[in-house]
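One chain of protein is taken out of this complex; the other chains stay put.
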Amino acid sequence: MFLIAFAVPAFAGPFEDAVAKFANDDFSDTDEAIGAVASSGNKLAFPIISALQDGRLMADPDSKKVYVTGSDGKSIDAATGEPVASVPDSASAVRLNNRLRRSVDAALGSLTLQSPDLATRLQAAQSVFKSHEESALEPVDAALAKETSKSVKVALGEARAAILLFKPDATEVEKLEAVATIRARGDQEALALLTGMGDQPALVAKAAASAIGSIQSSLAVWSTVQNAWYGLSLGSVLLLAAIGLAITFGVMGVINMAHGEMVMIGAYTTFVVQEVIRTRYPGLFDYSLLIAVPLAFLVAGAIGVVIERGIIRFLYGRPLETLLATWGLSLVLQQEVRTMFGPTNREVGNPSWMSGAFELGQITITYNRLWILCFTLAVFAILLAMLRYTALGLEMRAVTQNRRMAASMGIATSRVDALTFGLGSGIAGIAGVALSQIDNVSPNLGQSYIIDSFMVVVFGGVGNLWGTLVGAFTLGIANKFLEPVAGAVLGKIAILVLIILFIQKRPRGLFALKGRAVEA
Amino acid sequence: MNVMDTRATSAMLYLDGVHVSFDGFRAINNLSLALEPGEMRAIIGPNGAGKTTMMDIITGKTKPDVGVVLFDGVTDLTRLDETRIAELGIGRKFQKPTVFESQTVQDNLLLALNVDHSVRGTLFWRGSKAESERIDKVLETIRLTEARNRLAGSLSHGQKQWLEIGMLLAQDPKLLLVDEPVAGMTDVETHLTAELLKEINKTHTVMVVEHDMTFVRELGVKVTCLHEGTVLAEGSIDQVSSNERVIEVYLGR
Partner (left out) sequence: MTPHMLTRSLDRGATMFLAIVAACGILIPLSNLLLPAGSFFQVPTYLVALWGKYVCYAILALSIDLIWGYCGILSLGHGAFFALGGYAMGMYLMRQIGTRGVYGNPILPDFMVFLNYPKLPWYWHGFDMFWFAALMVLLVPGLLAFCFGWLAFRSRVTGVYLSIITQAMTYALLLAFFRNDFGFGGNNGLTDFKDILGFNVQAEGTRAALFMLSCLGLIVSFLICRAVVSSKLGKVLIAIRDAESRSRFFGYRVESYKLFVFTLSACMAGVAGALYVPQVGIINPSEFAPGNSIEAVIWVAVGGRGTLVGAALGAVVVNYAKTFFTSGVLAPYWLFMLGALFILVTLLLPKGIVGTFNAWRESSSEKRAAASAAAEGGITEPNMAE
């Protein structure tokens, strides 16, 4: 009680008078009240104005009392800050019109410009930039004088420039400086500001036109960069889904139509790991993916080995039959997962280090996409190294190149077959862990990747991992550059048609092997 | 295409300066060779000498990087595909006997006959007396009359080799390329095959690739030895087999 009494004097002063004006239900009185409250320096100013913005500021026209209702339903007296048991029924929310809304925005902006929290200050500066209300000029100048953070200073400078541009009595020199500042900002909002500023002195208009041109061309560059980033991101997803296939189809020549289901199993492994962590060890949630990656590899890899031993080894040399049998297998696996986990999407969460985004120039990069790209490249590099430097890799290549010779040199070809297939499936499982972060985890997850994955492998050239890499990124980037032109679905159709045409031209892909060995 | 009205060469088959490489490996390296009409030529050489690749080039399966391949002195084979080259009259027997296993011996020969090979022609085909007589004759030549209604896949290895030669006879090409015809045959079968080829040579130009020196000697024709994609030696069997380089790289001491 004492503290509140100290903070808010009990006698009626200019602040209390201003607050009472809210109860008049008159737009111009409300406007005056906003200005007076915002400049009062009172602690209650911010809660009152933000309540006004949200329609939570209640005024009783009979008693001229004004209340702030919190989002938790509790109310305080706006003039004194004392809690009240309930707002009288006769009170109603203070009404706003568009002009007042701008005043509210500007008042809130200036109120928060000097907040101790850096993020709030930055946001306030941004909102002033957008509203560019003349009334905010003074608070902005005041804030600029005190500001120490470089980024907030820049934002405040831009806000000031925006205000000056729209201030009718600003000097030409001020306006030219303002145009230069906004040109330096160079984003979509700067462009909107410059194009929407109406009549200006000739010199300023000229400077603005040149700034518009420069911003537009820089934005075009950034949109290309953005598309390229989206393309890389899609390419990494395609590569991730296709790498395992590049092993089973590319290296072994086995058509595994259940490859997508291996991806799906990886995703469900992630789901199970997260479920266990949620119920038993909630603290480990951020490590869930690190735990899921090896597990998914083992689960999918083991299923792969079983599939190879149980079905595929009887079908070597009969690719079309392999295709049919593995398609049947994919139906069984989907239905099995549907029976175990239900037909609907399951929730797989992002660990904290996978959520959020950061800005790079004019584009936004989300952490999950970035991590997936890095992860994909890491998996690719490890796989390449494994094939090149380990004994299993050597045996694998030997068996692929000449099965009979490898067998006669004492390599257990059937063991190598099983392990190779297990490796391909295991990598598909790992892909599932990553894809669970950006896609719906449902029994149909794999289906959506199988055709794309085959396209990547066939396009890149069978039997060549580098071809798969180039193929995945080429298709990813081509897709994202076609999308803005043709739309998502037509873009995808166009890509499919292009690949079909491409296969006619180079039936064995981008990086095809040549010579007599190919025919065998 | 520039059709030459004068023959560039009298040879039935003429290869000059042919090169082919696969991913940097030179399979054929400046190969030059000429076969006169009616000639039978034996080609020998170690594994990887480019014998099969040479046949691939002649029959259009592989395109050379550079070089001239002329058939009958006028036709540039490097511009044509397998079908067109077969239609011109070049027949080929593969190293591994390749017959149509799920069809009967008789049907195999029927398929090989050099009659109308168009879609229309085969759809509305009706057998003729002349055709069945030709098939009977070939069957007799290759000693498979008894087996005419058996599936080709059920024949013995040697019989399959003969059936494939028989199919070449039915095709009746101007030039026969025969790749290792006696591989896996008994001595008796080898001898019979040599006789058969000599018989065929009376009416056809033949090129035989073979490792079996006894067989090559029995043929008694001009021999060309290939090594690393080029001609190492050429001449009679005695000349070639006494050539120092040939002994070194192929025959052994």
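Each chain gets a letter, A and B, in the order it is written, and its residues are counted from 1.
The rule we apply is simple: contacts are C-beta pairs under 8 Å (C-beta built on N, C-alpha and C of every residue); 3 or more make two chains touch, one makes a residue touch a chain.
In this text the structure is predicted, and so the values were computed from the model without any measurement.
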item: Touch criterion as defined above, residue of B:Val68, B:Leu151, B:Ala183 or B:Val249 at the omitted chain; value: B:Leu151
item: Identified contact with the non-displayed chain, of A:Ala142, A:Ala209 or A:Ile451; value: A:Ile451
item: Candidate in contact with the missing chain, chosen from A:Leu331, A:Met386 or A:Ala412; value: A:Leu331
item: Interface residues of chain B (partner: the chain not displayed); value: 59, 61, 81-83, 86-87, 91-92, 94, 98-104, 107, 110-112, 114, 117-119, 122-126, 149-151, 167, 171
item: Interface with the undisplayed chain - residues on chain A; value: 255, 311, 314-315, 318-325, 327-336, 339, 451, 454-455, 458, 489-490, 492-493, 496-497, 499-501, 503-505, 507
